[in-house]
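Here it is, the structure, as structure tokens.
Yeah, one chain of the complex is gone here, protein chain that is, but the others are all in their spots.
Each chain gets a letter, A and B, in the order it is written, and its residues are counted from 1.
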Amino acid sequence: MKKINYFLAALLGLSFSFASAQTPKGSVLIKNATVLTVTKGTLQNTDVLVQDGIIKKVGTNLSAPSGVETVDATGKYLMPGIIDAHSHVGLDVVNEATSPITSEVQMKDVVNPTEIGIYRALAGGVTISHAMHGSANVIGGQNATLKHRWGTKNPNDIIMMDAPRTIKFALGENPTRVHGRGNGIQPRSRMGVEAVIRNGFNEAIQYQKAWADYDSASAQKGNKATSPRYNERLQTLADILDGKIIIHCHSYRADEIYMLINVARDFNITKLVFQHTNEGFKVAPEIAKYTMGASVFADWWAYKFEVYYSTAFNAAILNANGAITSINSDSAELIRHLYHEAAKTQRYGGMTDDESLAMITINPARQLGISELVGSIEEGKQGDLVIFDSHPLSVYTVPQMTFVDGIKYFDIKEDKNDQRLTVSPTEMVENVYLRQQTERCMQDTEHLFDMAGNLFNQN
Amino acid sequence: MKRTLFRATVICMILGSWMISSSTFAQSDPTGKKRITSSFAITNATVFTEPGKAGVKSTILIQDGVIAGVGNNLSIPKEAKLIAGDSLFVYAGFIDGASNTGITKPKDPERSENFVSSDPPDEIAGITPSRSAVDQFAMDSKVEELRKGGFTVLQIVPEGGMIAGKAAIMVLGNETSSNLIMENTALAVSFKGSRGMYPGTAAGVMAKFRDVYKNTELTKINSDKYASVPGVKRPDIDDTFMGMKDVIAGSTPVMFSASSELEIRRALKLQKELGFNLILTDLENYEGVIPEMKAAGVKVLIKAEVPDDKAIKAQKEDVTEDVKAQYIREKESFDKAIAQAGKLEAAGIQFSFTTVGVKAGDIGKSLKTMIDGGLSETGALAALTTNPAAMMGMSRELGTIEKGKMANLVLTTDTLFKEDTQIKHVIADGYLFDYETKAKKKADEAGKATTGTKVAGNWDYTTESPAGSSGGVITIKKDGNEYSGTITYDDPAGSGKATAPIKDIKLDGSSLSFAFDVNAQGMSIVVEISGTIDGNSMDGTMSIGQFGSFPFEATLIPSITAKL
Partner (left out) sequence: MKRLTKTFFTFLIALVPMMAMAQIDGEFIKPRTGKFLLKNATVVTITKGVLTNTSVLVADGMIMEIGASIAANGAEEIDCTGLFIYPGMIDSGTQLGLAEVSSVAETVDFSEIGNFTPNMQALTAVNPNSEAIPVTRVSGVTTVLTVPSGGLFPGTAALINLNGYTPDQMYAGFKAVVMTFPNSGRRGRYDRRSDDDIKKANEKSLKDANEIWENAIAYNSMKKTGAALEFYPEMDQLAKVISKELPLLVQVDAASDIQNALKWLEEKDVNVILSGVAEGWRVADEIAKSGYPVITGPVQELPTRESDRYDTPYTNAGKMAKAGVKVAIRTDEIENVRNLPFHAAYAAAYGLGKEEAWKAVTINPAEIFGVADKYGSVEKGKVANLIVATGDPFETRAQVMHVFIDGYRIPLSNRHIRFYQEFLERSPGLESK
């Protein structure tokens, strides 16, 4: 499947359907690969047929229906499209850092589908990324789950419409630095972080009650009720309490992780995933029992004090204790080799191949609430697939092709070098970026001149 | 020629001096500036009554600011001043669909003692729908420059934050009259966040806009109930509600500033959700969303500007393959950019121009480039006249040269979009303005320094960072040949402003640079500012240590004492 402008392709009558209101879906037959299903074992010399964006058949000796292109994957490995549960790629704004709670802010409003980072992630086999609000606020904005359908300028084309709502929380040094130390507003300490969360939820409960009272009063004849103020911020917190939104909480220290678990239990919240959570291993049993698991770095540590006491064995320990564990990037650089980050759990903890692969496929899918749709190679799931020239967990592997919904968006042999979607007509000399700020959890907070150097290199 | 006219006028005066045609009393004017008559007759000029129509030799009669007649064989009253139009071409006066010329940004309101940046009062957070552009407007030299470029009517747009206030329509007539045609014509909205407070980014602005809009709707419902049902709790009516009322009712459109495709999509998204009437303005890159704009039926104002071709001109011949590939992409992008207006026209969208952020002197050249890129001359003229008139709902009074319409005209030495065409006269609100057409006149207004660049004074500056905008005041004093001064800035340690002395002040022609120290959390950071001064404004960058550089703009605050 040539990766060209959908419009052109439709004109050429290639086999995919495209209606302007729908996402483009394709068909392809991948033959004779070593198929790493992740959930149903490894299948040798197996074919996978995708039709209209869905994996229709996984088996041997399959033949392509008319108009469906065949890809010969002999000697190659096929795995499910990689899912990055923590990313900021494709967002024009990352942090609305002006208030400790900004639950009304939506990353879906500021998605930028032309950011080159999306293509580069595809070249690393990542088909879905969780585009998150940054970690400046205790309760940040709502996130957007993106499918990397590269080539469009319409943000709606890359937002995964059937993904559940998620929201960003952040504990520890980042929100206390931005608001307390940087701006003189609570929280300045981990004590304040807990207070902000509890206060927020309690206010939301009051808000819900005020509206419920109004709704019932105004239904009655001759009533004198006037509505309370509308407040999307509190309404969103109420939605969290009603189980409509999955909390993804940036956290590091064991005590603050434990704190939020208790807060969640107090408010009957079960949809909670911990992000980064470098000390998650210290409270692994609690995470396993009460939450939807942890999404961690492979080996980042020591860039801030709260991650000084980390271990690269974090993922292995969490996994061994039964927590749903995934590996994420939180970086436009790391996202390009998440398969390598996952492979590090084999060095640090002896994970099996399926265990390591699960951390970048079915596990993050579960944490994003989309495991029915993606995350493994099973009939009925969406055709998000990656072909590697050798086992994905080998350090020498090179991704060859990446498919989203059955359409090939990355092909190492056919893609041209310059993948920019827009080019400025007035740039005299192209910008050369040296040692870039790839970690963007604190982007948009730089106006708070409050630390030396490495504000940009950390999260 | 002027001599003849003068003589003719004197003769007319002597003959008709008994006749009192105006409704005001005749007054003595020792300055000699008062015009002698409000009637004009432009005889035998090539008149283009509306876009698309060929030019016809006609006479135009103007009386009391209204076009009293167009055609041949008109009876010209004796008090009409004659303008020989034999070598002139006449078009309807141009209309600027959104302009900030003549607008002075209001001072930031003082922050109170207990100001909380996460929950600021609307007025400080840039939410000021009740403000009117009329209060910020004054006819200054920049306005005169626009008029010189043929613009007779402006829709002035207020300066401010995310919801800056209401636009108004002004005619650029005599500076002694109010020149206000209509108020509250649109609500100016943008994705601009506020300095160091909520909302600070585009995402925050969108969320806050929804909040303001929805609460206005609720307050309206509550108000109606209060008005009709006794014993109901009094709703909280504040300035924001008063300003937003007519917007939710649909009678005042929202004029959303959106220059890129993504911003346009975001504005359209809000419109779809909330249902207000939408005008998009400041468009620069919009080709990809033309179908969406057409489908949404929104009104469109594009920037009267094209990208400069410096980079294209600088492309060299002897380069490597991949640099060549870059050049091709850049040229393609440039060609596409100048062809956009033509594409809008082809899609059937009736767009107008905005001059916000555009240098008046460059407009003619930019329009010619758009025409080279595919925009028809008719389309360009319509964008300058009939389209904006229709957008404002003023097609009855403006946009074409017809009997009964306002006397707004542009008189040129050749057809409008020709290379060497110059504007000789502009008539706005029936007032005549003459311009030199041969040599380039050197600007010599009173109060402006003709030697050197004006640096000393108080400059009101703003700087944009991804987190929002920031600003303060720079005070520069000249001491012999030395400069010194201070700068105020948002105190990083809390709310309010801090002051610091500025150092390393260097002036090189019109380039100014200086630096100052910011102390925060026990650390000292050097902030460097450099920029170019052009009259009363300065444009440049502010570099903050290793955090990067941000765009910087400053305007000289006018002082009442005589200058240099």
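Basically, a contact is a pair of C-beta atoms (placed from the backbone, for glycine too) under 8 Å apart; a residue touches a chain by one contact, two chains touch by 3 or more.
A quick note: this is a predicted structure, and the numbers were derived from the prediction, not measured.
> Which residue among A:93, A:259, A:273 or A:332 touches the omitted chain?
A:332
> Which listed residue (A:264, A:312 or A:327) would be found touching the missing chain in the intact complex?
Counting the whole complex, the residue in contact with the absent chain is A:312.
> Go through subunit B and note every residue touching the omitted chain.
Answer for subunit B: residues 322, 326, 465-466, 530, 540-541, 543, 546-551 touch the chain left out.
> Kindly note down the residues of subunit A that lie in touch with the hidden chain.
116, 119-120, 123, 173, 281-282, 284-286, 288-289, 299-305, 308-313, 316-317, 320, 332-334, 336-337, 340, 343-344, 346-350, 352-354, 393-398, 417-420, 428-438, 446, 451-458
Convention: only the chains that are shown with their structure count from here on.
> In their complex, what parts of subunit B are in touch with subunit A?
Those in contact with subunit A are residues 116-119, 193, 196-204, 206-207, 210-211, 214-215, 218, 221-222, 225-226, 229, 231-233, 235, 261-262, 265-266, 269, 285, 288, 307-312, 314, 322, 325-326, 329-334, 336-337, 465-468, 470, 492-495, 518, 520-521, 523, 525, 544-548.
> In their complex, what parts of subunit A are in touch with subunit B?
Within the complex, subunit A contacts subunit B at residues 92-93, 95-100, 102, 104-107, 109-110, 112, 141, 153-155, 179, 181-185, 222, 224, 226-227, 229-232, 417-418, 420, 422-428, 430, 443-453, 455.
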